[in-house]
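In what follows, a structure is listed as structure tokens, so that the remarks can point back to it.
Of the protein chains in this complex, all but one are displayed in their positions.
Here is subunit A:
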Amino acid sequence: MPEVTAQMTSARELTDQRQGGVIRQNQLVSEDAWQVVRLDEDGNLPSYQQPALLPLAEWQALVAAGEGSDHLAPWLASDTELTPELGKALADAPLLGVDFPNFNDGRGYTIARLMRERFGYQGEIRAIGDVLVDQLHYMSRCGISAFALRDDQYVEDALHALSLFSVSYQTGVDQKTPLFARR
């Protein structure tokens, strides 16, 4: 009889109390000044400091007015329709936010994947919003490279969750060849 691996693995000690923050390349980013700016209840843009992630329309308006900069970036709502024109226009963004208004809303996975695989976006794609530890693995497979954790999420859990899987069947942004072609 083989051993019962999962039963045998002693539980991790849950000791580190740090919560929230941005994870990139498997570590907590110590300095990150990017602020996520959302419209207020009346649909107005609150005042903000740079660097800032702005709603897509606001960012596009600034770029059109020649006021784009390396300190301004757009975030995409989960219902964003990624037309070829938009996909191309986003190539210049210094950073791209993908919003998860609710962790059950899975549209952001497709958006991130399309930005990487169809539109060849090279910069950082950052998950914002309801970003939970247990979604990070799939997010990273879809090409999301930084995670702005929801405030109550534990950093050590997030890092652990990103290290769990060594195998996947399908292609993803992290794996260009499906397992059936690698066996």
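Assume a contact is a pair of C-beta atoms (placed from the backbone, for glycine too) under 8 Å apart; a residue touches a chain by one contact, two chains touch by 3 or more; residues count from 1.
Note that in this section contacts and distances are computed from a predicted model.
Enquirer: Absent chain per UniProt: "Nitrite/sulfite reductase", "succinate dehydrogenase", "ABC transporter domain-containing protein" or "(2Fe-2S)-binding protein"?
Expert: "Nitrite/sulfite reductase"
Enquirer: Per the definition of touch given earlier, which of A:55, A:68 or A:172 contacts the omitted chain?
Expert: Here the residue in touch with the unshown chain is A:172.
Enquirer: Which is it among A:33, A:65 or A:164 that touches the chain not included here?
Expert: Of all options in A:33, A:65 or A:164, contact with the hidden chain holds for A:164.
Enquirer: Footprint of the hidden chain on subunit A, which residues?
Expert: Looking at subunit A, the ones touching the missing chain are residues 1-2, 4-7, 9, 11-12, 14, 103-107, 109-110, 113, 118, 132, 134-135, 137-139, 141-142, 154, 157, 160-161, 164-172, 176-181, 183.
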